[in-house]
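Shown below is the structure under consideration.
Of the protein chains in this complex, one is absent; all others appear in place.
Entry: subunit A
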Amino acid sequence: MNSSAPGLLSTVNITKMARSAPISRNVGRLSRSQVAAKRGLFKGKKTAKVSPKAEVATTVEKQIGGKANGEKRVIPTQKASKFYPTEDVRVPKVSRKQAGKTKLRASITPGTVLILLAGRFAGRRVVFLKQLDSGLLLVTGPFKLNGVPLRRVSQAYVIATSTKVEIADVKVPETVNDAYFVKSKAAKATKEGEFFGEGAEKKTFPEEKKSEQKAVDAPVLAAVKKVDNLSKYLKASWGLSKGDRFHELKF
């Protein structure tokens, strides 16, 4: 048994389970939400500063007297425990499973016209560009046609049509990745300030995103123009009407 195990367990008890003393191993007395309520993080952000961890040397070199003792010796800073625990405490196995990248439906390939089924742009027909690292689909309206910007969607909320736009030569810039879609958090205005209309700075859409949108859309638009009615098709939104039997429709 590893001698560090009992020490590790005790730290867990102190830091994590103080409010929820374990009933049995790995089972706390309180539920996750009860613990959250007790910790009271909702009351406000914790202001305590996290001090940078200083690296602690695990060994120290010491001068040793006596000629036959080699003068110097490397000694661990923390003494190893003298005792072994009487009972073996099992440490849970660390799971090394990792979620793989989402597998796309075979019908979704770059250039496929998709019909969005959920969200703000539900019913819009958009062009699929590529799959992002997160597994989500990167789509664009193009913006000029139907107002749908570069956007991430899950393939579960999409109908793949058999219509394809020829975009083999379209290169999506590296900057358009998952990080591109993360919203920047603006400083929250205080209530008083809000009342007096302070800090009500109007959010402007960043210029570089505008230009990126244009750069991506330009070749897509050119490809769309080559096919009759295709731009009209992308402009129009999709919906079910009377007499449409969804299970018999082909897309």
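The definition used in the following text is that contacts are C-beta pairs under 8 Å (C-beta built on N, C-alpha and C of every residue); 3 or more make two chains touch, one makes a residue touch a chain; residues count from 1.
Quick note on the criterion: contacts and distances are computed from a predicted model.
Trainee: UniProt protein name for the omitted subunit, picking from "KOW domain-containing protein", "Mitotic spindle assembly checkpoint protein MAD2A", "DNA-directed RNA polymerase III subunit RPC3" or "Splicing factor 3B subunit 3"?
Mentor: So the chain that does not appear here would be "KOW domain-containing protein", according to UniProt.
Trainee: Hey, which of A:55, A:133, A:207 or A:248 is the one touching the hidden chain?
Mentor: Answer from the full complex: A:248 touches the omitted chain.
Trainee: In the whole complex, not just what's shown, which of A:90, A:214 or A:232 touches the removed chain?
Mentor: Selected residue, touching the omitted chain: A:232.
Trainee: Please output the residues of subunit A touching the missing chain, sorted low to high.
Mentor: Residues 113, 115, 161-163, 229-230, 232-233, 236, 238, 248-251 of subunit A touch the chain that is not shown.
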